[in-house]
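Below is one structure; the comments refer to it alone.
Just one protein chain is left out here, and the rest sit where they should.
Chain IDs A, B and C follow the sequence of writing; residue 1 opens each chain.
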């Protein structure tokens, strides 16, 4: 089955979900949350979209590889924002997002434009 | 807030989710499910992706309009498959998917390619 | 089909999702986000759980009515927190959560304990 070839990619997506959830949770406990507002928003979008991407790959969806193009984009946006902050949870999240973005980049397909 | 401008689009996305869930459920009760396997798969992907799109619009996500490009694509794929079947639930689902795809088409943005 | 009987409940669940997303978004733009941290967390959990409840009802899931028990609980927790804050988005969210909790209460079933 197709999804057996994607174990590594799926694992990177799930690692990214975990890192984003951890980062959003930690951001909400920071003293200066204001500075973290954009980070919290992007963490959430990135976690939701990576989690959905993993599910689509697991069920061998016809849209899975096009979905990865979008997944790469949100991972890069989230990595860019997180890398601006010195906190460990942000730096770890930025790294997980970059690894995931690169993996998505290798496997994505262009989205059919009609 | 941005999301106030998108009430109509969000409603079409949620209508599409409901039509896809209804169609998948009805397909599982058809006598010849075999013929419906592809329909069930696409219904599920389409419902998941449209539901996520509505959430992204509601929270004014930076990725929302790029997400709509993908959402349009799965709606067209699901509409194409459903329109092959004569059952009411398939015909209604095809119609909801087409309406949703057209609405996504009006609001989507190209996905940044890096 | 079962889900036809649940249109009103499903609508209240979806209204609650929209109110929670709107509230979380607005909280992230408040000057004193710190005070809103718990609200943002509960909004998110409540939106996710109500959205899932709507999907389970739409697909006539065997677990749907047990799920409503949990859904009621998160709606009450979110309403309690939101009602502490004077902002319109919090007051509106508290109201949507209470309406949704009451609707879940009418339809839920006890969870089988084994």
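Criterion: a contact is a pair of C-beta atoms (placed from the backbone, for glycine too) under 8 Å apart; a residue touches a chain by one contact, two chains touch by 3 or more.
All of these numbers come straight from a predicted model, not from anything done at the bench.
> In the intact complex, which of the depicted chains does the undisplayed chain touch?
Result for the missing chain's touching partners among shown chains: A, B, C.
> Which listed residue, B:40, B:94 or B:111, touches the chain dropped from view?
In the complete complex, the chain left out is touched by residue B:40.
> Which residue from C:59, C:89 or C:107 sits in contact with the chain not drawn here?
Residue touching the chain left out of view: C:59.
> List the chain B residues touching the unshown chain?
Interface with the chain not displayed, on the chain B side: 28-29, 31, 33-34, 37, 40-41, 44.
> On chain C, what residues meet the omitted chain?
Residues 41-42, 44-45, 48-49, 52, 55-56, 59, 61-63, 66-67, 69-70, 72-74, 76-77, 111-114 of chain C touch the chain absent from view.
> Taking the full complex into account, what residues of chain A touch the chain not shown?
Its contact residues with the unshown chain are 1, 3, 10, 14, 17-18, 21-22, 24-26, 47, 51, 55, 58-60.
Note that only the chains that are shown with their structure count from here on.
> Centroid from C-alpha atoms only, then distance chain A to chain B, rounded to Å. What do you get?
22
> Which chain A residues sit where two or more other chains touch them?
Answer for chain A, listing residues that touch two or more other chains: 41, 44.
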